[in-house]
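Some chains omitted; the rest stay in position.
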Amino acid sequence: MLLNKRISIVNFIKTIKFDIVFIVSYAVAVGILDQYGFLSKISIPIGVTAVFGTAVALLLGFRTNQAYERWWEARIIWGAIVNDSRTLVRQCVSFFKRSNGQYDILVNEMTNRQIIWCYALGESLRKLPFSPKVKEYQKSYKLESFNIPNTLLSEHSETLLKAKENGMVNDFQQVQIDSTIARLCDSMGKCERIKNTVFPKAHSLLIHLIIYVFATMLPFGLSDQYLAVEISLTIGIPIIFVAIEKTSILMQDPFENRPMDTPVTDLATTIEINLKQMIGDEDIPIKEKASEYYIL
Amino acid sequence: MLLNKRISIVNFIKTIKFDIVFIVSYAVAVGILDQYGFLSKISIPIGVTAVFGTAVALLLGFRTNQAYERWWEARIIWGAIVNDSRTLVRQCVSFFKRSNGQYDILVNEMTNRQIIWCYALGESLRKLPFSPKVKEYQKSYKLESFNIPNTLLSEHSETLLKAKENGMVNDFQQVQIDSTIARLCDSMGKCERIKNTVFPKAHSLLIHLIIYVFATMLPFGLSDQYLAVEISLTIGIPIIFVAIEKTSILMQDPFENRPMDTPVTDLATTIEINLKQMIGDEDIPIKEKASEYYIL
């Protein structure tokens, strides 16, 4: 997630550098040819360019909107993960029978697993190797699976079953905690859906195409009196459109380990702090101040 | 679902080949007639064409948006099917009484049926004959019905009832698992709704009509100096509009066994892998690398 105060324009420009090079070259080439009279016969009425520009603007609006929706949905899902993690631990703390000798063991087990689950989910969404924390957990519990987060949820159910068999929770409470686990399972699946569903390729390509068609048409709709103005416009307007398009492309895939990602590691740390405090664990991680213009 | 890396423009162009032929013929014909002065008296002010073009762009925006919504809803529903399949098996594994001799049998029964259900649902949505896997299941259980997936859900309830009668689940657990089955039933019905509801025919036709009216008006709004430019524009702009329209038409029906479909077979395989791993089944299918530019 980009932070509010700082910003890195340089990094953003790097992401569209090929487009910039191409558009600048084209604009300069057409401008110069025009100056020497090679293209002076070609002229496109500005009205046609305007209609086409309106279509570009509308489709960019559609694109921006859908990308924003995906990005915001990803954030909503991780918000739900924060809430359900807290609810899960609150339920364990207050439902499990305290007089039972295993109370502390089982509550800690659930809490730690939930923390690991958050980190593991974030890392597997980003296709990163697991962090040491998760690896250590995985090793000590001998977890082998294609889908570690899903296995951890199954382990939650196992612990719950143990609590049930020890008489630490009653039937209702088991079912109520199971509902919380089911919601976590839903959130996990929703993240996977966003990660694995490619934004409709055909739309992406068509929008990219029409921006370039528009850029191609633009110089022929401008008067040729003043070269610098013509070139500025044929460079500036398409680059702004490309920048808007690129922003959408970066936002629509929020689990790619990039600055505009949903900050899943940061959220997992928040969850760790909250959950540990809820069970009175003293070993609370300290959130470092963001040293970059974004948090991950 | 189209994949991100590869793409087949040729295939897409094939889907709009009649439109392309028609538009090109018209543009060339008008261009030539114009050149010889037959149509030079007809001229439509570019402002009128612009208004009309804006209306076309707006309605295409509406169309694109609705098609995207349907496509995305279909993906959300199948995401929910993934989640609820995992939840169903997790609940069976942890709720059914393990000491009971039938534990393994019933858990396997539920898991396998759920896997078959996913394949059967995807295949019946696509109006395909059932795959060997499903046929074999259907044969060995003697299922005869107009709606196999619905029958499978009834069978789930039967197994659950058996578990209840054997004392393997208590009242709450039966009701909780029943809720999961009810959600699967919802998802199934939602898929059928998308499959069976034709996108409003009148809208489709009107949008197609106005693109062609726009294409007809376009050459009379252009100046006649430079034939190649006029023809390029009268070909290019309408084809881009038709391409956007076609993309929407392909997206709005996501269960048609076409490249832009919701990848129901791929998702069913994912579910099979996940579920089998949850019950410790070793016979896990291997996902082949997509050999095409899409997965189904």
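As written, the chains take the letters A and B, and residue 1 is the first residue of each chain.
Operating definition for what follows: contacts are C-beta pairs under 8 Å (C-beta built on N, C-alpha and C of every residue); 3 or more make two chains touch, one makes a residue touch a chain.
Nothing here was measured: the structure is a model prediction, and the numbers come from that model.
Of the identical chains making up the complex in this file, 2 are positioned in the shown model, whereas the full set numbers 5.
One rule holds in what follows: only the chains that are shown with their structure count from here on.
The rotation that brings the Cα trace of subunit A onto that of subunit B spans 70°, given to the nearest 5. Centroid to centroid, with C-alpha atoms defining each point, subunit A and subunit B lie 24 Å apart. On the side of subunit B, the complex with subunit A involves touching residues 1-4, 7, 12, 46-47, 49-50, 53-54, 56-58, 60-61, 64-65, 68, 71, 75-76, 79-80, 82-83, 86-87, 90-91, 93-94, 170-173, 176, 180, 218, 221-223, 225-226, 229, 233, 236-237, 240-241, 243-244, 247, 250-251, 260, 273-274, 277-278.
Chain contact summary for the complex, subunit A toward subunit B: residues 41-45, 47-48, 50-52, 54-55, 58-59, 61-62, 66, 145-147, 150-151, 153-154, 157-158, 160-161, 171-172, 174-175, 178-179, 181-182, 185-186, 188-190, 192-193, 197-198, 200-203, 205-206, 209-210, 213, 220.
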